[in-house]
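A single protein chain has been omitted from the complex, and every remaining protein chain is retained in its original position.
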Amino acid sequence: MHRRFYLLMGLMVALIFGDARAAGASQMVWSGLVIANNVAQPAEIPPELNRIEGTLKTWFGYNQFKVIGQSRKTLVTGSEDWLAASKYFSLHVDSKGETPAGYLLNLKLFQEKSVLLETEAKLGKKPLVIKGPQVGDGQLLLVLFVQ
Amino acid sequence: MKTFEEKWTAWLDGELTGDELAEFEASLPDKPAAEAEKRDAHKLGAFLKEQLQDRAMGNEEFFHHQLRERMAADACATNAPEQTTRPALWPIGRLVWAGAVSLAIFCVCTFFVIREKSPSDQSEYLTQVLNARVDPALGPNATISMFESKEEKVTVLWTEGLQSLPSEYATK
Partner (left out) sequence: MHTEATPAQADVSELDLVKQCQAGDSEAFDQLVGRYRTRVFGMIYNMVHNEQDAWDLAQDSFLKAWKSIGRFRGQSSFYTWIYRIVTNVTIDWLRKKHVKGSGAEFDDAIQLKDIDPASRTVPKAEALPHQRMERREIRARIDDAIAQLSPEHRAVILMKETEDMQYHEIAEALDCSIGTVMSRLFYARKKLQNLLRDLYENV
């Protein structure tokens, strides 16, 4: 009888924590460092950016988008991690909270060892595009969305 | 080096000339579309100019009169010595009363006003930028704006004034 009781309690605890973990593990965040520029014969837009092609072309005025660093990760509330990175840029994230529809994040875009830009954002299903500095004749963009 | 935005703006306003103009127009991937965009921007400019003509100020004489009075009052305040002496500190009784009122307001705010929003109060699908900052060393004149692109429901954090970097920074 006692054994059954403890077994039942253990099962309930496992279900509770398992459910919480499952909620945390259900959402993947895609992040990408993108160089946008204008060329005579643009390459096809990377598939991850298809959904925001119109916005990128209309608002930024470029016709080619190249992903120079990307990451696809599940974030864990309360922990820090590194997302998309390239040779000179990297994106640091501190996941501060979570809802069924996304994450509350502190994002730091590093340019080498310096923090270029820091933002607190609630990342839902809609993508977030951050305009970075001019790089050569192009533009650095940072794109994030929950998959 | 001028950014694309600067070149585009200058081209739109007819400020690009000579080699710079030729180079920029050659770099445009779709010149007819760009020309259409330029015409559209000019339409916007003409529309704003027409609609936002100088707003008439009612009662200009009163404006001048009021300004003169303020200038005179300001001159008196600058020249006149302190007329009354004010006590530097509040009396004890007033301090206690102010403290009690502040505490009461704090309690009201804590218990009745500041409540944690339930998830249903917030839009489930909204991506929001809550705040943002740029390192002043890397972007001393940088500004940040935010908007949402209606068509694809994309949230854009738009920065301006970041220092331009050489093309090697585009390396993977």
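We call the chains A and B, going by the order they appear; numbering starts again at 1 in every chain.
Throughout what follows, a contact is a pair of C-beta atoms (placed from the backbone, for glycine too) under 8 Å apart; a residue touches a chain by one contact, two chains touch by 3 or more.
From a predicted model like this one, the values you see are computed outputs, not experimental measurements.
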Options B:70, B:94 or B:172, residue touching the unrepresented chain: B:70
Touching the absent chain when the full complex is considered, from B:21, B:41 or B:138: B:41
For chain B, residues in touch with the removed chain: 2-3, 5-6, 8-10, 12, 15, 40-41, 43-45, 47-49, 51-58, 60, 63-64, 66-68, 70-71, 74, 141, 143, 145-150, 158, 160-161
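In this section, only the chains that are shown with their structure count from here on.
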Footprint of chain A on chain B - complex, ascending: 1, 3-5, 8, 27-30, 119, 122-135, 137-139, 148-149, 151-159, 162-172
Chain A residues touching chain B - in the complex, by the definition given at the top: 35, 38-40, 42, 51-52, 54-55, 58-59, 61-63, 66, 68-69, 86-89, 99-102, 111, 114-140, 145
